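The complex is shown incomplete by one protein chain, all other protein chains being positioned as in the whole.
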Amino acid sequence: MNRYFFYLVFVNMVANVVASVPKILISHRTEGAIVSMIISFFLGLVFCYLCTRFFNLFPGKGLPDLTKKYLPRWLSFTMIFVTSFTWYIAGLITLVTFSFLLKRFLTPDMPLTWITATFLAFLSYGILMKSKSVLFTIETVLLFCLPFIFVITLKAYTAPELKLDFIKESLMYINHYPSFPAVAASIYLLLGGFNLVIFNRLFKREQRINWKNMLFIGFIGGGTFVTTFFIPIGMLGFDAVEHVVYPWITTSDTLRLEFFIVERVLYIFLLLYLAISFLSVLIHWHVTLELLKSILWFKKMTLYKHNLTPYLFIVLFWLGGLKSVTNLTEYQLIQFSSYFLNYLLCSFAVMFGLFWMIKRRAKV
Amino acid sequence: MSLIKNNKGNIRKTLDWLSEEIKPSFDLVYKPLHIDDKHAELLYIKTVVDGAQLQQLVIKPFFELGNDRHVEAYLNSLPNLQDIEAKEQILLELTKGSVIVAIRNQLLLLDLKRVKSDSVLETMIEPTIQGPQLSLSEDIATNINLIRQRYHKPSLKVETMDIGEKTHLTLAILYDEEVVLNEVLDSIKNKLKSIKPQTVQSTMELNRLLNDKKRSLMPIMMMTERTDRVVYNLAGGKVILLLDGSHTTVLAPAVFFDFMSSMDDKYGSYWITKFLKLLRYFGLFACLILPGLYVAATSYNPEVFRVELALSVAGSRIGVPYPSFIEVLFLLVFMELLTEASIRLPKAVTGTATTVGGLILGQAATEAALASNIMIIIVGAVAISTFVIPINEMSFAIRVVRFILLAFSSFAGLAGLLFGLIGLLMYLAQLDSFGEPYFKIYLQSKRTETERTST
Partner (left out) sequence: MKISVHRLGRPFTATVLALSLMIQSGCGFKDIDKRIFVLSVGIDHTDNEEKPYKIILKLAVPSGSLKQSGTEYTYLTKESESIASAIRLLKTQVDKEIDFGHAKVIVLGKEILHHDLTEVLDIFVRRRDIQRISWVAVGKPNAESVLKAEPSSEMAGSHALFNLFDQNGVESSYIVTTFLFDLRRRMLETGIDPILPVLSASKDKKKIIVNSSILLAKNKDPLKLNPKETKIYNLLANNVQRTDLTVKRDDLQYTVSIDTAKTSFKIITNPKQKPVIKMDISMEGIIEESNQGMNINALKTFSKQASEEANKDITALLSKLQENEVDPLGFGVRYKATRLHSKDTDKEWLRLYPNMSFDVNVKVSIMSTGIIE
């Protein structure tokens, strides 16, 4: 597979922290989080594989191109609209969560709206770019971030304060039945491949995902699962982790780099996640914009020969972003994230139905 | 040629028309040669023609050879002979330094240019330790000669065209037919045809003329005076543009990383060049973010760095009247002025300017508590890091970007700085140089990366 495909997958894995995944998992730690994680790990890999195989059948075609060709108009319209809405919400959750984080930790004196507006301003520029440029941006930022992610992870695993007993204690809850919200939350990590709905347009060469690729994704994904769930428990304590609002942010504050320019890992972590959540929203909203553009294009809305439709969508994105940032509380946000992740898992069943239909009609 | 051939009246008319067109100039020479039954007429502009060569190649043989037919055959065999296409072309060539010979009802156009600027210059803009020390000359023929001398391959193509509505300078397009990316070549040719500038004086002007975006920060073509770089890029499949009268060439397409490479990277041993490259990118990074980082760290997030650092910054800022971003801006602007001054000043005075500016101003500014000690260190570090960028145009662009990043971090601290960096990255990523993406990471071999332009 093309290397850019892996970036799409990895961004979701790393960005799970700002999508409330650890919080949801940890709140289910006595209610079968581990079994849920194992289930969603395999389920997620299967999803990822199926989705990629499907798109491999149609090199250079995005989902809207396929629905338009093979499905009736009304169905195509509804499906693409719903999909784009899903992607929008996915981006929105990351955006709002990270705005809250910035407000709480990095720029506490700045008004929340301004933080979000800054975020949105740069995002608007980004999502209007060509898909290709989006991929280049993702690659560069991700490659810059990787060393830091690596160092922080290493630091977390080697910290003397990491108490293995707490982690083992959480393992002792393996005899509980899995819970649906925990499965839904953790599967988010492996859903990055679905961004192919748009980005497959760029993958024009014929290629097939093979078992080596899947092994690679599985390996990294498994590592992320373990890290995202167990490190906060090991650092913050099995019972004490319960009341922490942002488990990973607090965990990063328990790490200390004695011999680095910045002593508190928290700040490296925040800046790192600023970049990563930016990428995450960039990907999701770029997909949203492209999906919307494929179904709604107002030919008459032009100004000096320039079509304004994308800008109209951007305005809507801004409104949605600012509205939700000002109206949501942290707890509502986590609640809604959980609902959304539940919905996401269900919606993929529908998505696969769609894939199946297209595949049957295309006869490939 | 057939246009003017075999018609005595026609030749007469053409010669008259030509001298009429050039007339008021004092340096137009019309010279009939006549001996026995041999007869010829010369028409040329004295100041651009090499007189000695004219004497040697045309006049002397005329008197020595037996008859008209011999002279004509001789002249036709000369390598300097040019094709004649139209009257206007003759006129243009005359102004460039050709000589018209009318003999036996035929007009012959001989290129006998005298070029005063064909001495090869030393490398000034991109000095290297290893590698050739001479660059190019200001004469296009010499330059093509220099390049061909270093690139012996039949697939090296040189196409020429005229550019400039008024100046009609010769522009040569060089490329290696085997490796060049054809889309890029076509796009460059089309753009060159479509632009109609009045005058073009330097190859760098082409950079601006060929860019689709009129307001652009980053150079999308690379200027170089080094023949080794030209050859290296030719072999890499790039297109080289040479302009007569300019001792630099431009290469296209150029990507961001080209501007960060020095030719020494080719010559040094592996680890040394890797280290130097690392150093250079560190320099780039440092000069981009240091000013912004200072503002963010002193005014927004002093808790990020160590407590000792915070206290010493706070200590050194005692008495500084302005907020940190004004302090940084003040010193940065003065540093820019210093850089600018040392470029424009005569070489002899440059040293004084830097001493006065750098040492005295910096020292006095801290003494007078206009700036903190740490700020002076930062500005110094930034200045040095800027000079590490090997290609000038990029270093100019980076100087501008620095101010933008400073603005972002003065408005939103560390978050602003990081957003600014990502914004810069996105700006670079959406640029393209003649269809080639301007900024993308090259992980695989260059060929696979460029061929796979679809992804």
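As written, the chains take the letters A and B, and residue 1 is the first residue of each chain.
We take it that a contact is a pair of C-beta atoms (placed from the backbone, for glycine too) under 8 Å apart; a residue touches a chain by one contact, two chains touch by 3 or more.
Remember, it's a predicted structure, so these values are computed and weren't measured experimentally.
Engineer: Considering the whole complex, which of B:82, B:312, B:342 or B:392 touches the chain not shown?
Structural biologist: In the complete complex, the chain left out is touched by residue B:312.
Engineer: Can you work out which residue in A:213, A:254 or A:338 touches the chain that's missing from view?
Structural biologist: A:254
Engineer: Identify the residues of subunit A touching the omitted chain, counting contacts across the whole complex.
Structural biologist: Against the left-out chain, subunit A lists 30, 104-105, 107-111, 114, 117-118, 121, 124-125, 160-161, 163-169, 171-176, 235-240, 250, 253-256, 258, 264, 266, 303-306.
Engineer: Which parts of subunit B are in contact with the chain that was left out?
Structural biologist: 214-215, 297-303, 307-308, 310-320, 323-324, 407-408, 410-413, 416
Operating definition for what follows: only the chains that are shown with their structure count from here on.
Engineer: Would you mind pulling out the distance in Å between where the CA atoms of subunit A average out and where those of subunit B do?
Structural biologist: Once rounded, the distance between the two centres reads 45 Å.
Engineer: Quick one: in the complex, what on subunit B touches subunit A?
Structural biologist: 300-301, 303-306, 412-416, 418-419, 422-423, 425-426, 429-430, 437, 439-441, 443, 452, 454-455
Engineer: Once bound in the complex, which stretches of subunit A touch subunit B?
Structural biologist: It comes out as residues 2-4, 60, 102, 106-107, 110, 115, 118-119, 122, 125-126, 129-130, 132-137, 139-141, 143, 202-205, 261-264, 267, 271, 274-275, 278.
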